[in-house]
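Note that one protein chain of the assembly has been removed; the remaining protein chains are unaltered in position.
Chains: A and B, in written order; residue numbering restarts at 1 for each.
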Amino acid sequence: MTRLKDLLLQHTSMVLFGVVFVVFGLLAPRFLALENLMNILVQSSVLVVGAVGMTFVLLTAGIDLSVGSIMFLAAVPAGHLVQAGHSPWLALLAALGVALIFGAVNAFVVVRLKVMPFVVTLATLYIGRGLGLYITQTRAMNLPESILAVGSATVLGVPLVLLVAAFVAFAAHYTLARTPFGRQVYAVGQDGEGARKAGLPVDRIRFITMTVCAVSAGLAGFLTIARVGVVSPSMGNQRELAIIAAAVLGGTSLFGGRGQVFPGAVLGAILIQTVETGLVILNVDPYLYPFITATIIFVAVAIDSVRNLEVAKRALRKIRPLGV
Amino acid sequence: MANDLANTGNPVALQYHGITKSFFGVPVLKGVTFSLRAGHALGLVGENGAGKSTMMNILGGVLVADGGQLTVNGQAYAPKNPKDARARGIAFIHQELNLFANLSIAENIFLTGFPKTGLFAIKRKEINERTRTLLASVQLAAEPTAKVETLSPGERQLVEIAKALAFDARVVIFDEPTTSLTARECERLFALIEKLKVQGRSVIYISHALEDVRRLCEDFVILRDGEVVAQGPREDFSLDRMVSLMVGRKLEQLFPARSMVPTATALLQVAGLSQPGVIENVSFTLHKGEVLGVAGLMGSGRSETARILFGLDPAAKGEVTLDGKPFPNRNPAACIARGMAFLTESRREEGLLMDADVRENVAVAALPRFAGRGLVLQNQLQPKVDAAARSVGLAEGKIASGAVKTLSGGNQQKVVLAKWLLTEPSVFILDEPTRGIDVGAKAEIYTLINNLVARGAGVLMISSELEELIGMCDRILVMRRGEVAGVVDKAHFDREAILRLAFGGGIA
Partner (left out) sequence: MSNGSTLIGSTSTPAAPVVVAAARGARWQRWLRGDTWVLALAVVYFLALLPVAPDLANPENLQLILSNMLPLLVVALGQMFVLITSGIDLSVTSTIALTSVAGAGTMVWPALGLTGTAAMLAGAVAMLLIAGAVGATNGLAITRLSMPPFMVTLATMMFFSGGAIWATRSNGIPGLPEALATVSQEGFGFVPYALMLVAPFVVGAHVLLTKSVFGRRLFAVGRNAKAARVSGVPVARTVFTAYVLCAAFAAVGAFLYTGRLETGSPVLGQRIFLDVIGAAVIGGVSLFGGKGSVAGVIYGVLFITLVDNSLNILGFSSFAVLMAKGTVILLAALFDAMRARKVAVRA
């Protein structure tokens, strides 16, 4: 019995995932159709890319609240370029470039000027949003076919957007798990002061993680406009919450040093998207979406916390064998 | 001067020559000179604040010296950062280990210099293989891929040593390495240090456990107020001489005489206290005016018993009677209200609010005594707080100074004592009250304990230092594997007998 409980507690997001699937599948059989599942994966791509980037920052015990604004701000020049008839690839470069600069500014203030990431990125969330609204004069930009073609392109029958997300997840996972930099990220998140003492380039590592997160958000912004063909003023609004929630659902700790991209953040992102898509398919009152999403996040985090309590209880020093 | 150490003909591995260091114009090292031979262990002893850490931090590249010269193997050495130190073969094993619990053993060892295949990837096979060899040489039976968080404190220490061996350190500095080790782990560490010496490496060993230092080290350097007051081979130093050199005081003065004998009135009675997997059937009685020592190895259930008594951890069975009245459903607040106090093992984690000042720390446990309708009676509290701080010997300047984290270990412990004295406890549980504290502050704490029992309180004193228990206690309760192994009366205090109880007759 405790074994089963352990197993359930160990794999919270997997179990929740299964439950969500079964529930939606029972309520709407067409939810389980291959086409729909593929659709969910494609829709998840944006969130996956964002959550993967966020994982880097969370691993160093940082946070980036500005990702939603970065998505928007990166999409604006990209939109202008395609509207002016330039290639979507140039637009992609522009989006990534803007995100890179934004991330470097965030990182500079956090790392060099030593201001708390929470405050810095909360402020830049508003600055970025304001700047984007100022440039677009709060009007939605409808984009030409050329960029939608990128969003709906397929390679060997697999949507390009999905491939991009998969590549990002793979590269990130590989970097974190197999490279010196990745392992040092974990060390910095576990004990920043200790990492400094051990001679790790802590500032550089923090700087890079924040930039990686911003660039991921920029890519997510590009993918969004490639799929919907519009830069709307509310684009990316509050998306930072879903992105952080996805990373945390995947088992990444807000206190640093724990978590991984795969299955972690990827699964968390797909889970959130699955719920959102499933609710659409079930024709649920749209007003109820936030309730359900919030409840799932709450339950996942609650289960995770209960598990941590259990682990802590068991880790209490055992002096004597039990039952003697 | 450098040559009056034990002369075995080994070459000099490391030399300090007139090293000076000041902080904000206050000299901390006033021209330190000594040398260390290859294959020797040098015991560095001195009170807290004598300058030991500064000395070692200069060697380890954490601090830069103001003046003087260091040489390593005859060549000038001026490290700017820990990396420089490592490049010259100097390993510094800090008291608080510098390991990352979320990474594997192998990753910890190679963290700053992973071998790579191609541009990015870590050679995982290689680091695991090399780690396996290193772990074998420190006799740690663990997988290289095991996460450090699954290791005990003693095992983690061995990983630190393996880390030093990984870059072939020639000088290994140990700063208080035994504070969190069990007796068995200590033995293992000492054997390993002997092995390092045989391999021709030098060791600098810093510890307040003078007996360990005497056992391990050929050479001694005794530091007081930033100066070397004596150095020489082991034979020149008796324990008494070491202590008097450190503080200018004789050893027997360490344990002050007590004027009062314990009464027969039971204060705290514990009957059949049990918690599965932790303690089993622990029973004892603490009397008014008594100091009851609790001896035992690390992990024998001493601290666990204290935590259960103070309501921090649950107990499945057993009865606790305080002042003749039963005391079920304990929690810290209720315990404090009924006159109990608990000085915990870890000052930093459970003892102090490090960022708060002395007064705030002293006041926090006694707040309910100085409250009316939810408000703090500041006029009554303030003088009592200051009186309590003064009564433990905190200087006026220290009381008014900033955050307690800026105080020395000894003064911090006095703050914790003042906090509990303000609650006027009748039963005071002290868990390792003198750990990591210099000799002078120890003596002051012993006097405070005596004053407390003279007023009719009872003290339960947990300690790993047998000398301290023998010097201070009326009776000693010995624990082993979560059970009471026996109680020894003052008349029968005997190191060997107590140890035999603690080890379960394993060593005779």
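Everything that follows uses one rule, which is that contacts are C-beta pairs under 8 Å (C-beta built on N, C-alpha and C of every residue); 3 or more make two chains touch, one makes a residue touch a chain.
None of the values given here were measured: they were computed from a predicted structure.
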Problem set entry | Per the touch definition above, residue among B:272, B:368 or B:456 touching the missing chain | B:368
Exercise. Which residue from A:23, A:38 or A:122 sits in contact with the chain not drawn here?
Worked result: A:122
Exercise. Considering the whole complex, which of B:84, B:360 or B:424 touches the chain not shown?
Worked result: B:360
For this session: Identify the residue among A:90, A:149 or A:288 that touches the chain left out of the display.
Result: A:288
Problem set entry | Absent-chain interface as seen on chain A, which is shown | 109, 113-116, 118-120, 122-127, 129-131, 133-134, 138, 241, 244-245, 248, 254-255, 285, 287-291, 293-295, 297-298, 301-302, 305-306, 308-309
For this session: Spell out, residue by residue, where the missing chain touches chain B.
Result: 23-26, 310, 312, 332-333, 335-337, 342, 344, 349-360, 363-365, 367-368, 371, 374-376, 378, 382, 397-398, 400-403, 406, 419
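FYI, only the chains that are shown with their structure count from here on.
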For this session: Find the geometric centre of each of chain A and chain B from their Cα atoms only, then give the gap between the two centres in Å, rounded to an integer.
Result: 44
Problem set entry | Residues of chain A defined as touching chain B within the complex | 174-175, 178-181, 183-184, 186-187, 189-191, 194-195, 197-200, 257-258, 316-324
For this session: Would you tell me which residues of chain B are touching chain A in their complex?
Result: 62, 81-83, 86, 94, 98-103, 107, 111-112, 114, 116, 120-122, 124, 276-280, 299-301, 304, 313, 481-483
